[in-house]
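Yeah, one chain of the complex is gone here, protein chain that is, but the others are all in their spots.
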Amino acid sequence: MNGQGILKGMLVTAKNFFGSYVSRERLTTVSYPEGGNTIKEQSRNIPFLVFDGEDPVAGMRCTACQKCEKACPPQCIFIEKDKDERGKALQRPKVFDIDASVCMGCQICVEVCPFESIWMDSNFELSTFNRFEGLQFNREKLLKSNTYFHKIHPQQAQASDDRLAEKERKRLEREAARRAEKSASEPQV
Amino acid sequence: MQDTLNLFVMNIGQWLSANLGTLNNPDQIIVEIARWLRTEFGNWGVVGFILANLMATVPLIAVFSGCFALTTWLERKGLGRIQNRYGPNRVGPYGLFQPMADGIKMLLKEDIVPERADKIGHFLAPVIIMIPAMTGLVFLPIGRNIIAASIDSALLFFFAIGSIVSLSVFMAGWASHNKFSLVGGMRAIAQLVSYEMPLILSAVVVVMFVGSMNTSVIVEAQQIKSWVTSDAPALQCLGQVLGWHVFQPWGLMGFLLLFVSALAEANRSPFDLPEADSEIIAGHLTEYSGFKYALFFLAEYVNTFAIIGICTTLFLGGWNGPNIRPPWSDDPQALLIPGFVWFFLKIFVLMGIMIWIRGTLPRLRIDQLMGFAWKFLLPLAIINLLVAGCFYHMEWYFGWPFSILILCKSYAIVVRLNKSKLVNSNRTYTYA
Amino acid sequence: MNTSTGYAPRNYKIVKHKDKTLLEVAMGPHHPSTHGVFRMDVKLDGETIIDLIPYFGYLHRNHEKLAEDMTYFSTMPYTDRLDYLCSMTNNWAYALTVEKLANISVPERAEYIRVIIGELTRLVNHMLLVGFYINDLGAIGTPLLYALREREKILDLFEWASGARMMCNYLRFGGIREDVSDEWLASCNKLVDAFPYFLDEYDQLLTGNEIVISRSQGVGVLSKELAINAGITGPMLRASGVNYDLRKTDSYSIYDRFNFRVPLGQFGDCYDRFMLRLLEMRESITILKQALRDIPKGEIQSKVPPVLKPKPGEAYGRIESPKGELGFYLVSDGSVNPYRYRVRPPSLINLTLLRDLCIGHKLADTIIIFGSIDIVLGEVDR
Partner (left out) sequence: MIITFCILSVFIIIGAVSTIRLHNIVYAVFSLMLLFSAIAGIFLLLMAEFVAVAQILIYLGAVGVLILFAVMLTHSVTGSSGKNIYSNGWGWGLLLSLSILFATLLPAIYFSDFPSDPAVEIIEPSVKKLGMEMMHSCVPAMWLIAILLTAALIGGIVIAAPPQKR
């Protein structure tokens, strides 16, 4: 009880007090609005839908297969298939809602989606004044361009583009193979 | 009323021109103005009498409330930097307007009184805690003959006033009818009453040496007279500093004891049991909000200032500091740098140490707190009294080694006595 | 109807206890140091505790029933929320159990990354415990903020690897979701090298501190026999001197390849439990160094069918989570959802002894004993 422990402890706090003026390592707080924010490349928050080209609805990759709706643990995704004028089902969601207040950003929908159409956004400033209009993201709010995707997640975007290109090439090969095989079978007849 | 006013203004002009010429003792400017104002108020009758009294007390309250605002900013900045983060830096440059922002927030906050609390006690507690806090300041010698009331038994008055704090803390704890504040109130009474003993005994040592309880006399005694009146400026500086009681062996021990029991009296860090926020939420302050809470806060800080002021007057030589006699003045007692600069410097240094301690040390338990007061501080204070008595009558070459030896030995003995069996058996950790 | 009759009638019962009057205080759900939502009804005689009744369940989210009608894969993000301070060890325990159930093999690199992540989570958890424990003792935030400063560096690594700081959802059955880049491993190496300096600073600040010693030694002593009978596991058990660490006894995944030591306490009081966490942090650093040194290249997830339908049967997998033995018990009836999903929460079982440890101590000691047991209410209430 003879006070040495306490004095040693006081020395440590003194070192930190003067250290915080000197070394960056001892002063780690970042003043948020002015200073930088430390968003990493992989950080994820609320999902968004990717579209290629200019027109959001036409270039949408999502084909409304509703896999993500089934796999989402808190079930916060709601999809309705689109119908053209004659009532034939289209490979596109008319309504694609995500309830941002329920979504916990677990990225399962991204893993389940076979068409690389839904990815996680890293924008975290989502506060709104109204819980219902503000946080119910409808299709227009969710659709973001591929360039935006390349801006926030360069590596992931590049990887998904390669996979899509790969799939495209395989499809073309199959196409060519089928055409070749059809043309081969054609002459015998 | 019009003619008295311009007569008053004309007198000021006359006085200034007369005095500014000589300025033989620069640190007495405030005292000159005060004396002149008092003579001016003299011939104003009853209004003058009231104004003269107000002139003695109102600046005191204003200055120490300003110090309170500055310390809240200092505390938050200091604690922030100790914990590797910025302190407040949004409100004003470097967060200097933070105390103002806190004050306004406290004013606007709704003042909730619990339905079952007895209203009178709940309302009176902050009022009563202000009385000892503010009257404690009256006896502090801020500068050379700048003192609100230099009465004969100033020190005794200060400790008597200090004992009222426990009454108001208990009233707050009892009145808010909340179990946590009841426990807080009981702890506060036990702590404040049992820490008065070491506080008074460690202050008595100085009274024994100086021979009077008048604080300004105590401060005068902490100058080496022969050096101060000599001509060499270096000697004058040293004379003002080396005379402090803290440089005597019994003085250093007395200062440490007084500082530790001051920590306890002011409910500061290792002894802040009455409002231990991790155990009993905010102790006796749980049911207070709005401006009553701010009043409690102000009273606590001003009480800390009062006790630190007494520490500086008794052991660190109140307004004495390394300053020299201005060459152009003939008055032997004149000083270049005014006394209150040193007084407030010392107060803020001690406050800084308190903030540093608050940033580091955890809290004691209630029975250890009591044990620490009665079994650790009190014996040391009594031994210090004994040693100071012998030191007074011994030659310096006997006195110093004797007192240093006795004090260190007694410190070691008391530490060993307090070390219980199970506690601090240094632990061995086997690795499987 | 205003019941107050001018005087303040008492609303708490004064219980006769032999001759003394007891004060019954509810250290209720709304109390600054209950690490979440937890209530202790305490009977006080003066300051000493006569009786203590813990109430928990305020944070019950029906986790186990919920998992019964979700697929194995979609329960994974919910395991993050069990012990929300160390989310990846929960994932690991769940993934281990499902791999045992559906006997899925895990590639080498994934095992190494799981060990690295597990030990990093142990560092985070122990740092937080030590920080909050000293905060309960009364030092207003300084040790806690030093701990949080170091924790930030590790959370940045988690965010870099998995995308989220706390709710990482990073492990999958048969491996991990994304591979870890080399820069990640390099910065992890840098962190592990710099970490011992922080621990030395912590030692100098706390372990010798007289007030910490006098307030936590001899408080809440847990004897060996009582600990074993009550099924206590983890650092709390080892603080009483019982040598039982799953990483050594079970040596699950690849823990047998690393040589590390397991510290054991002597008296089993609050000071031992606090010191044990500091020593275990040093051991985790040795494991991390070895794992980072010889992590192989290779694929990170073995082939797993997208919709897992394990054959009927049951499996119980357990790991040494920072709080104790975290176990998952799964019964599958061949369908997509588990038939029964049970979590063995170490915090809850360690908490059962709170009453025996606290009786006879002061009011201030209950807070410290409760703090030293290291509770996370998410795991206690599930």
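Letters A, B and C mark the chains as written, and numbering starts fresh at 1 in each.
One rule holds in what follows: contacts are C-beta pairs under 8 Å (C-beta built on N, C-alpha and C of every residue); 3 or more make two chains touch, one makes a residue touch a chain.
Given the structure is predicted, the values throughout are model-derived calculations rather than measurements.
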item	value
Per the touch definition above, residue among B:S212, B:T229 or B:N418 touching the missing chain	B:S212
Touch criterion as defined above, residue of B:V113, B:I151 or B:V341 at the omitted chain	B:I151
Which residue of B:I82, B:M171 or B:V228 touches the chain not shown here	B:M171
Contact with the hidden chain (one of B:T57, B:N89, B:N145 or B:S163)	B:S163
In chain B, positions touching the absent partner	118, 120-121, 124, 151-153, 156-157, 159-161, 163-164, 166-167, 170-171, 174, 186, 189, 193, 196, 211-213
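Heads up, the rule we're going with is that only the chains that are shown with their structure count from here on.
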item	value
Neighbouring chains common to chain A and chain B, by label	C
Chain closest to the assembly centre - both centres taken as Cα means	C
Chain of greatest Cα-centre distance to chain A	B
Comparison of A-C and B-C (more C-beta pairs in contact)	B-C
Length of the line joining the C-alpha centres of chain A and chain B, rounded to whole Å	60
Centre-of-Cα separation between chain C and chain B, whole angstrom	46
Mean-CA-position distance for chain C and chain A (Å)	31
Touching two or more other chains - residues of chain C	142, 146, 149, 205, 209-214
Of all residues in chain B, the ones touching two or more other chains	82-85, 359-361, 424
Complex interface listing, chain B residues touching chain A	78, 81-86, 89, 356-357, 359-361, 411-412, 415, 418-419, 424
Contacting residues of chain A [partner chain C, same complex]	1-6, 8-9, 11-13, 15-16, 28, 38, 40-44, 71-73, 104-108, 111-112, 120
Contacting residues of chain C [partner chain B, same complex]	4, 8-9, 11-12, 23, 25, 31-33, 44, 47, 134-142, 145-146, 149, 205, 209-215, 217-218, 243, 245, 248, 261-267, 271-272, 275-276, 279, 362-365, 367
